[in-house]
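Provided herewith is a single structure, encoded as structure tokens, for subsequent inquiry.
One chain of protein is taken out of this complex; the other chains stay put.
Labels run A, B and C following the written order; every chain starts at residue 1.
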Amino acid sequence: MAEVSVAVIGASGYAGAIAAGLLHRHPGFDLRHVTARTEAGMKLGELHPRTRVPLVLEPYDVDVHGEVDAAIVAYPHGAAAPTVAELHARGVRVVDLSADFRLRDRGTYEQWYGEHGAPEVFETGDAVYGLPELYRDEVAQARIVANPGCYPTAALLALAPLAREKLISDVVIDAKSGISGAGRSATATTHFVSANENLTPYKVGAHRHTPEIEQELGVLGSELAISFTPHLVPLAQGEMTSCYVTPTRPVGQAEVSELFRAAYASEPWVELSEAPPGVLEVRDTNFCRISVHVDPRTSRVIVFATIDNLWKGAASQAVQNLNLMFGRDEAEGLL
Amino acid sequence: MAEVSVAVIGASGYAGAIAAGLLHRHPGFDLRHVTARTEAGMKLGELHPRTRVPLVLEPYDVDVHGEVDAAIVAYPHGAAAPTVAELHARGVRVVDLSADFRLRDRGTYEQWYGEHGAPEVFETGDAVYGLPELYRDEVAQARIVANPGCYPTAALLALAPLAREKLISDVVIDAKSGISGAGRSATATTHFVSANENLTPYKVGAHRHTPEIEQELGVLGSELAISFTPHLVPLAQGEMTSCYVTPTRPVGQAEVSELFRAAYASEPWVELSEAPPGVLEVRDTNFCRISVHVDPRTSRVIVFATIDNLWKGAASQAVQNLNLMFGRDEAEGLL
Amino acid sequence: MAEVSVAVIGASGYAGAIAAGLLHRHPGFDLRHVTARTEAGMKLGELHPRTRVPLVLEPYDVDVHGEVDAAIVAYPHGAAAPTVAELHARGVRVVDLSADFRLRDRGTYEQWYGEHGAPEVFETGDAVYGLPELYRDEVAQARIVANPGCYPTAALLALAPLAREKLISDVVIDAKSGISGAGRSATATTHFVSANENLTPYKVGAHRHTPEIEQELGVLGSELAISFTPHLVPLAQGEMTSCYVTPTRPVGQAEVSELFRAAYASEPWVELSEAPPGVLEVRDTNFCRISVHVDPRTSRVIVFATIDNLWKGAASQAVQNLNLMFGRDEAEGLL
Partner (left out) sequence: MAEVSVAVIGASGYAGAIAAGLLHRHPGFDLRHVTARTEAGMKLGELHPRTRVPLVLEPYDVDVHGEVDAAIVAYPHGAAAPTVAELHARGVRVVDLSADFRLRDRGTYEQWYGEHGAPEVFETGDAVYGLPELYRDEVAQARIVANPGCYPTAALLALAPLAREKLISDVVIDAKSGISGAGRSATATTHFVSANENLTPYKVGAHRHTPEIEQELGVLGSELAISFTPHLVPLAQGEMTSCYVTPTRPVGQAEVSELFRAAYASEPWVELSEAPPGVLEVRDTNFCRISVHVDPRTSRVIVFATIDNLWKGAASQAVQNLNLMFGRDEAEGLL
């Protein structure tokens, strides 16, 4: 199989850098370019030593970077859309780590994120929501893949088996993320002295992953308004979504366990566990680890799903999507 | 005012040691004895250097330790009751850090904890549930004070203003605690390598603080089965209860904020905050810090309450109770 | 005793804020003002919740802030000198947390820090090096106290008993500090994701505390060039200096232990320990904890000294100095 040439556009952030590291060592892809604005001229391996990628960061130039077969765009929301559109126009197959193509309804997008940066491409509806466990076939054909948000990745894998069966009457999602979720910017929030030995809820009732989760639950069959509340916890990488589901009808442990087994038995990147999983168990991997519990006292169904927010929640899921888009084994380059 | 003689029975654990340190420096109490079994003979300040208490740990002996005016008993559940009963019989006023006298119904106690160790004292109903913000007057008169569990302390302070108004139709409590909550025993769970960079739910649907919270919500006017799920987070001390309340009728932010202001305006140890609080803000203090939010999308009322699990969740709340029991200023020795 | 009015100039940084918190609760001082530039208008207790100081941060104004009896100046090196000079000229007794008045030789100062901001005051030699354990009497009389650097505080307390006896032929000081030592600025270095699970040497052969340690060792009787190398460790507060001394003549454990006992037996804030101390043992205190070991294999004398870099290494030592300057008990307000 011929190697696929690939670029990471925006490789100075955490997710872009990890994606570049994975692609650099991937037998099926040839990482040609990594780009960055401020850090252009530096080697990626100097900026992010753990990647050990010897490529020099280049300033983005569509005439250069539009020549590859595929690109991962790791730009902030809003800034991503025009670049994705530009690369798409050159025939590059793109995985976009931003939220710019995740929502299917432009009104909803603009309500949560502001004006869209490439409305004409948005309106074509060409972009596919890249959660492979839900949209494997669509991703394989897609020209633009909207890589899911980190919280939606975990929450949707936690809830999909229930949503498909229309078992969710109401759900509270209490989510916890490591500090890398706040990005590489040095702020009062990400300062070690503020974050260490601390734990804080944030964006209460206002986190932008809310409409993304609701949209996909709706597609799966469960249209509802969810309560989604993220917390910052003092660890670098890792994310837990604790989902408290009020079911539409009484369900037992056996039924629910079987539902999850059936949904995920053949999924390479979903692990079911009897005991509640810990975030450390999926650190630096593409795995999502899930446990499901029925509480007989309250009849609630409780689902815990944990991922590494920078891996399955961003970088490695993007590579998983690239694997699918180019007909490679879905696990290649990820173990 | 004459000094009150006091002993800490079981001072080798985290909570007992902190209580001893507070009492040792307290102007109104004279810490006479600290006890421990395995570590007897050691100075408390060697075992727990941060306490800087020079007293030698003594093996417990009711003939010696029953001579004080007051005692804090920091024994495990089950083991505490007989010692509390024995000290009580000698006329010692006791604050019991265990769960042995927290539940009002013996059947419920035995269902969750097993056989009671001093049923005759339990049945007298003499013990008072020592959450000072709810039972200040009762504590002042009590001979036995059952110091609340750490999670119930935070959860009840979060929910009391709503429970009193019968505003709680349903509630999900997602709680997070630092590792000291698992006690001083060295186990696979408390090992640094297991706990650091990790986060794990535990005792799903089965944590013994559940009936304690339900009991007190019931007394306040809201009889209901709650969903309570604790998680272990990688920090030493600190606890957050995130409470997701489905209200019995639609409520607005202004109404709810006013409810909390009214409830806590004159409470010395409850701080209301507009932004969600962080656990670090109450570290090593007796404060409980609370924020309340109405999510207009879902109509849910979300309340965050954070405490230091070893302080307001155990040791300093015990001293706050002792202050009340002996007519001292409630904040004395705690700043 | 009448209360002494005091201001903290520069209370938005970590050390200034802690000093303000200590003074706010100190029975002998009346904290009148706290200042800050960017955060002026905010309450200190909002910016630094743990201080619980209700005062509003004011922009610095010598006409207002020069009216107090005493001030702690917590400005960066270089910026401090003119303000210290200005307050000094108004008759305010000042404790300066910066390095601006620590060095006795202006040439050395300018070599390591650049041009001095108040050379005329520097040249008067009025400033006293404020390590109370070495200069208690001088501090009591001083109008300007140069509060020592954090590393010099620990290193000098570790080495003073040996230096006085001219026992130091050579010394390697390997120092480790928590992240708060890097200040409140949010940078790539202080970002949680960079700092956590990391440990890095920095400013190798070039740290500005080097001449300060050498100067004071010289005054004590041991003129020599030292090797001083700091490392950043993943904890918030705490500092360890590991000192490896080649003695001028063979010494035994008993002799050395006795030397330290004699030096520190009556010091309220120095604790000798047989086992090597841990930084956690002095967290949030004014204590310096020291152990001394003779290694018979190499004849080296190894001294470990640990402090809280923000407390004994800055804020609480400043309060200890204020206590001395105003005739209060040296431990007042610090327990």
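The rule is simple: a residue touches a chain if its C-beta (ideal position, glycine included) is under 8 Å from a C-beta of that chain, and two chains touch if they have at least 3 such contacts.
Small disclaimer: the values here were computed from a predicted structure and weren't measured.
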item: Residue among C:V6, C:L220 or C:L235 touching the omitted chain; value: C:L235
item: Residues in chain A touching the chain absent from view; value: 25, 49-50, 196-197, 278, 280-281, 283-285, 335
item: Interface with the undisplayed chain - residues on chain C; value: 170, 172, 174, 176, 178, 194, 196-202, 204-205, 210, 225-227, 229, 231, 233-238, 240, 242, 244, 246, 276-280, 283, 293, 295-298, 300, 302, 304, 306
item: For chain B, residues in touch with the removed chain; value: 14, 179-180, 184, 186-188, 190-193, 195-197, 234-236
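In this section, only the chains that are shown with their structure count from here on.
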item: Copies chain B and chain C touch via same or different residues, half shared test; value: same
item: Distance between chain centroids, defined by C-alpha means - chain A, chain B (Å); value: 39
item: Mean-CA-position distance for chain C and chain B (Å); value: 37
item: Per-residue overlap in chain A, given as positions that touch at least 2 other chains; value: 196-197, 234-237
